[in-house]
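Missing here is one protein chain; the remaining ones are kept as they sit in the complex.
What follows is subunit A.
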Amino acid sequence: MLKVEEQQPEVFPETLIEKFNEIISRYPEGKQKSALLPMLHEVQAVFGWLSVPSMDKVAGYLGIMPIEVYEVASFYTMYFLKPQGKYMLEVCRTGPCCLVGAEKVMAHIEQTLGVKEGEVTPDGLFSWRGVECLAACGFGPVLQIGPEYTFYENLNEEKVDQLIQDLRNK
């Protein structure tokens, strides 16, 4: 699972380092490991996924073993351990959303993008997957797109078409 899919530049931009320092300052002396989850979100927001070299670099900043980063990155579902499409459409597939048509929405996305769950479109723009409850059950079906995790609610096939069109034109 953690094989290196491709090397990416291991240079972290200055803004990312500044963000790291701000995050680490939130915790008591010696408890900087608490910064790990927020830092991984920041790295993923910059690079789109978490490569092994970038996780090693995070471990270096926190003074912890690389395995401590890998085990966290592989436990939590939000971290991508391989490259994704520029826009990752994450559709809620849990009970309440399914009652109001989430499965139809997912089938429509699969058909429209022409790729299966977890795959990337040939142009590198899109990937999609079903995720578990996003805590927006009253406004389902819903999907989110990182790294801002913008929310799209009360979806139907027309709205999905419009969304994909808008993202293509962006």
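Assume a residue touches a chain if its C-beta (ideal position, glycine included) is under 8 Å from a C-beta of that chain, and two chains touch if they have at least 3 such contacts; residues count from 1.
Just so it is clear, contacts and distances are computed from a predicted model.
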Among "NADH-quinone oxidoreductase subunit F", "Heme-binding domain-containing protein", "Beta-ketoacyl synthase chain length factor" or "Response regulator", UniProt-listed name of the chain not shown: "NADH-quinone oxidoreductase subunit F"
Hidden-chain contact residue, picked from the options A:P13, A:P53 or A:G95: A:G95
Positions on subunit A where the hidden chain makes contact: 26, 28, 31, 33-38, 40-41, 62, 64, 68, 71-72, 75-79, 93-96, 98-101, 103-104, 131-140, 144, 146-151
